Structure formats: C-alpha cells, structure tokens
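Mind looking over this structure? Questions follow.
Yeah, one chain of the complex is gone here, protein chain that is, but the others are all in their spots.
Chain nomenclature is as follows: A and B, assigned in order of appearance, with residue numbering initiated at 1 for each chain independently.
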Amino acid sequence: MKKIMDSPDSKSEFKLGRKLKTGARAVVTLTSFLGPALSVMGIVILYPIVEGARLSLFSYKLTRPSDVGFSWFDNYNYMISDAVFWEAMQNTFVFTGCVVGISCLVGLIMALLLQRPLIIFKFLRGIVLIPWVIPGIVIGYLFLYMFDFEIGIINNMLVQSGLIRKALPWLADRELAMVAIIIAHVWNQTPFFLLMFTAGLMSIPEEALEAAYLEGSSSWQEFRYVVFAYLKKIMVIATLLMVIRNFNNFPVIYAMTGGGPSFSTTTAVIYIYRVAFERFDIGYASAIGTIWVLILLTLSIIYTRFLKDEF
Amino acid sequence: MVHRKISVAASLLIAAILTIFIIWTFFPIYWMFSTSIKFALEVFNISPELFPKNPTLEHYYALDKGSIKVSVFLKNSIITGLGTVILAMFLALFAGYALSRFRFRMKKFISLGILTTQMFPLVVLLIPLYLLYKRLNLLNSYIGLILSFTSFTLPFSIWMLKGFIDSIPIELEESAIIDGCSKLQILFHIVTPLIVPGLVATMVFAFLDAWNNLLFPLMLVTRPSMKTLPPGMVLAFAGEFKHNWGGMMATSVIVSLPVVVVFVTMQKYLVQGLTAGAVKG
Partner (left out) sequence: MKSINKFLLLMIMTVLLVGNAWGAGEKEGASSGPVVLDFVNWATAEEQTRIRVEGLIAKFEAENPGIKINSITSGFSDILNQLTVMQNAGDAPDIAQAAGVNVSALYMMGALEPVDKLFSQELQDDFFDSMYDLLVYDGKHYGVPWGGASFGFQYNRDLMIQAGLDPNNPPKTFVEFQNAVRKARKALPESVVIMGLDTSMRVFGFEHNYPFLLAADADPFLQKPLRFDTPAIKAYLEWLREAARGNYTLANKKLGEFRPIAAQGRLLFMFDQQHIKGTVKSLNPALTDEEFNRLWGVVTMPANAAGIQQTTSADHQLVVFKDSPHKKEAAKFVEFLVNSDYAIEKYIKVMGMTPTKSGIKRFPEYLTDPILSGFINDVIPSVVPVPYGQDFSELALIFMSGVQDAMTGNKSIDEITSDMQAKVERIR
C-alpha cells in the first residue's frame, strides 16, 4: 500500500464524520478508544513517576526508618554537590552519544550497501538483525566473558594476531571499560538502525531517483540531495528512540561492569540503582530519577521542535 | 530500481566491508554457542579453543534439573510474551486509530505524554510499584507482568500503528461511513486487513520487549516459579560460588533462540511493514 508521490508528512484526519457531532458523543468515543491504553500506562508508569517526584522531597532511607520526613529540596541540594552524580551524567551523555552516533552511522552505511536486490542480501539482511533480538542480560554476560582479561577470546585473538603485545585489561581500566560497553551496545543496536533505514530506503519513490539519474548527478549527489532528504525524518525518530533507550539502559552495563571500575562506567540509571539498593536512600534515588525525567523531556521537546522546523 | 554501474574496485570494497560486518555480527553469537558446548573447566582456559574439540551437551541436560528449571522460566516467558502481544495489540490499535483519525485539542499533549512514559528509569520506583501491585493483587501473577510489559511497549506500538493507519487513504473509510458503518466496524473490517504487515511488525516488537525485559520480572515476581527467562538467568548464574560460563551460555542460547526464530521468519513483514507506513507517518 504505497502512497504515490506523497510528501512524508501529510495528515490524514477528518472530522468525526457526519454521524457524530463534536461534543459529548465525540468525547465518549475518543475516551473509549484512547482510554484503555492510557489507563494501562497510567497505572504502571505515570503513578510511579508522580510518586517518585513526591518521594524525592522526602528524606527516606530504609536503614533509618525513624528518620523519614519531608525535607523539601534537601535531596536536590545534595545532588548538586555530589561528584559521583556529575560523573554519572557525563558518562551517560558520552556513552549515549557514542553508541547512538556509531550505530546510526554504521546502520546507515550497511543499509545503503545492502540495497541491491541480490537474493543473498535479502537473506543476510534477516540474519544481521539478530543482535537486536538478543536479550540485554545475555549480551551483558556474553561480552563480559569475551572481554575477560585472562580467558576472554578478544584478548586472545588480539594477542595471537599480533595486533597488541600484552592483553588489555578491558574491564579493569577506566577508559577501556567504557570502550567495551560501547562496543557491546553498538553490536546490539546497529541492526535497529539498519532495519529502519532499509525500510526508509525502500519507501523512496522511484521517480525521485530516476529524475536524479537522468539529470546526471553522481552517486554522491544522489545520496546527498535525494536519499538523505527522505531518510532525515527516520533518522531523527530512530535516534530519539535510541537516545531515550540508552539513557535508561540497565542490563548490559550492570552485567559487564556493574558501573565500575570505580564509577567510570556508571550511568545515571546504574547510579540510581546503587543509591536505591546499596545505600537504601530512596529519597535521593527518587530525586535523581525525577531530574532524569526532566532532562529527557527537555531533550525530546528540543528534538521534536527540530523535526517540525525541518518540515 | 535505478542501478548505477559501479567499478570493480568499488564492488570489491563493498564486498570486503560486508564481510567484515557479517563476521562482526556473527562472531559473538558463534562464541555463545561454542562456549555452551564446552566442558565446565574448559571455559576457564587461558587460550580458549575456537572450535571445541570435545563438545558436550552437559549444560543443556542440566537445564531441566533441580529446583531452578529453565523450562519453567521458558514457559513463563512464552505465556507473558503472548499475553503482552495480544493486550498491546488491542490497546495500541484503538489508540493508534484515535491518534490518527480524530482531531482533538489534547492530541499533542497526549502524544508527548505517551513518549514520556518511555523515559523514566523505573529502577527508582520499584518499591512504590511493588506496593501498588501488592494492593492490586498483581504480584507474582501473569497478568501483573503482562500489564507491566504492555505499558513498556505501548508507546512504540502506538506510534508504529498510528503510522500505518496514517498511510491508509481516508476515502475508503469515508465511503464506509456513508454506508452507515460504526467506527468499530471500520476499524476491524476495513483498516485492520490493510495494515496486516504493519500489525505483524508491531506484534513482533511487542513480543521482543516482553521477552527481553529484565527489571520488571526481577522485582515484581519473588517466587522463582513465576520468573521469566532474563531474571531466571541472573538467579541461576550470578551466584556466590562461581561463574558457570558454560551453563550460562547454554541458557543464553535457549533464551535467544525463540525470539531469533520469530524475528528472522517475520523479517519480511517487518521491512515491508515499516516501509509501508510508520516510516512516513
């Protein structure tokens, strides 16, 4: 069902037909359609968000049950001077930026290369999507094993092939650990971008490409002016989704480094987990979480604005 | 499709890049599999063997023994996965249709709101959520897990289905309205059959989200007999005494296999589905 020569943004709405008037009946229909979905999300997600914001204003440590009390913005003040918090923020941005940037780029390149209608490519395309499907916890343990200093296959192969002289302490070195978790996540997420861009490439109308060809533009020009224009929107949406997902990514990092060594691979979510379940400081953990939501919200708004401006 | 001629050099380069990419994609999967058939102490070799010389299925046999049966986790994962797909599809279909077809003032706000629910690190709220579930009697229950998985996957599902529905010309529905069909009939008899690839794609993603989810079943299910595969793996292998890499990898294979199979067989629909709709919406 392809639309013919459609610009990527036409809206297909209509007023509620002739049968329904706007007003009470329309509202009722609307509620019944949207209601169920919204209530499910409301119970499981919105309620805890609100509860979290509320808890962040309390001093609430499980190990001091007699000390629980309303404490205004104490937790937030504490956060500002918490060096580990800022380190976690920095780690999260660096980590997310690298993972999304690299996956997006590699996904794009591979999607372009896999365009040609060779049968083997169709088969390959299916198979290279597999890393996306594997559960995070499995990826975490798998790469933990592969990156092991002594018994990991990666060190083994690097040394044997002569690329490095001594084994690298992947997960024990601050910078290398970050590289290792980035590699694991890129491995996992590139297929998603590959899939999205492939779909996008297929939806570019023939005519646009033919026109470019007939005009005598080079491959590069065709890419830059025709293909890219169509892919931009997908890129924005896909990267937004992945940025949000990586900001909150838990299983892989937890299994591979637990946030270590020291706090060098601790992202915000890992830090929240540690504060909540190792320091039992629920109030503070909620405060970090609330700030986190606000940051992501701001980012999303900026993104979607950007989307509007582009079109 | 327009195809330009490319030079031999370029072809070779492309082939080389693709080969590297394929090896890069496959090697970890191969490694997972080959580790799962090595003997327990072999996996601690300083020079791990690329091709296990003495393969063994001992880890696979061990999966179904003792009080922690991987088969139980598998059953739970399947039930909650399918339940999530069904529930999420219904809810997302209705919601996606509403967001696509109806015009109302709160639309932007609701869309943004839906996106927001994806952003929150739920780690923080496990205790209030646990309390809430306890009050609603949802702990250690399939329905509790299904609800949580559904809420996790709804934003993406709604977005995808909205995109697909967007791509269906209104004219089809308008003639149905003139004929006197109700919204419900339009939805089920006209719109749905036209977005089948998209529906399949969305169902696959929903299943994935449910299957791979770690945090919810980890915290909202305390009885091991109700746990799904991801927390089951943590339970079975991140123990005090040792890292049982062989067993862990065998379980990993079992955990990954169903979703891989589903995904690869449905792959055609995914690409087709995404092409037809969401990408444009």
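Keep this in mind: a residue touches a chain if its C-beta (ideal position, glycine included) is under 8 Å from a C-beta of that chain, and two chains touch if they have at least 3 such contacts.
The shown structure was predicted, so the numbers you read here are calculated from the model rather than taken from an experiment.
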item	value
Of A:R54, A:R174 or A:R224, the one touching the omitted chain in the full complex	A:R174
Residue touching the undisplayed chain, where the options are B:L115, B:L139 or B:C181	B:L139
Residue ranges of subunit A at the interface with the undisplayed chain	25, 28-29, 31-32, 35-36, 59, 62-65, 78, 81-84, 149-150, 169, 171-174, 258-263, 274, 277-280
Residues of subunit B in contact with the chain not shown	40-41, 44, 46, 66-68, 87, 90, 94, 126-127, 130-131, 134, 137-144, 146, 182-184, 218-219, 222-226, 234-236, 238-244, 247
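By definition in this document, only the chains that are shown with their structure count from here on.
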item	value
Centre-to-centre distance between subunit B and subunit A (centres being mean Cα positions), rounded to whole Å	15
Residue ranges of subunit B touching subunit A (in the complex, touch as defined)	1-4, 14, 17-18, 21-22, 24-26, 28-29, 31-32, 35, 43-48, 50, 87, 90-92, 94-95, 97-104, 110, 112, 114-129, 132, 147-148, 150-152, 154-156, 158, 166-170, 173-174, 177-178, 180, 183, 194-195, 208, 211-212, 214-215, 229-230, 233-234, 237, 245, 248-249, 252, 255-256, 259-260, 263-264, 267-268, 270-271, 273-280
Complex contacts: residues of subunit A adjacent to subunit B	1-3, 6, 8, 11-19, 26, 29-30, 32-34, 36-38, 40-41, 43-49, 51-52, 55, 106, 109-110, 113-117, 124-138, 141-143, 145-146, 150-153, 156, 187, 191, 195-196, 198-200, 202-203, 206, 209-210, 213, 219, 233-234, 241, 244-245, 247-248, 250-251, 268-269, 272-273, 276, 282, 285-286, 288-289, 292-293, 296-297, 300-301, 304
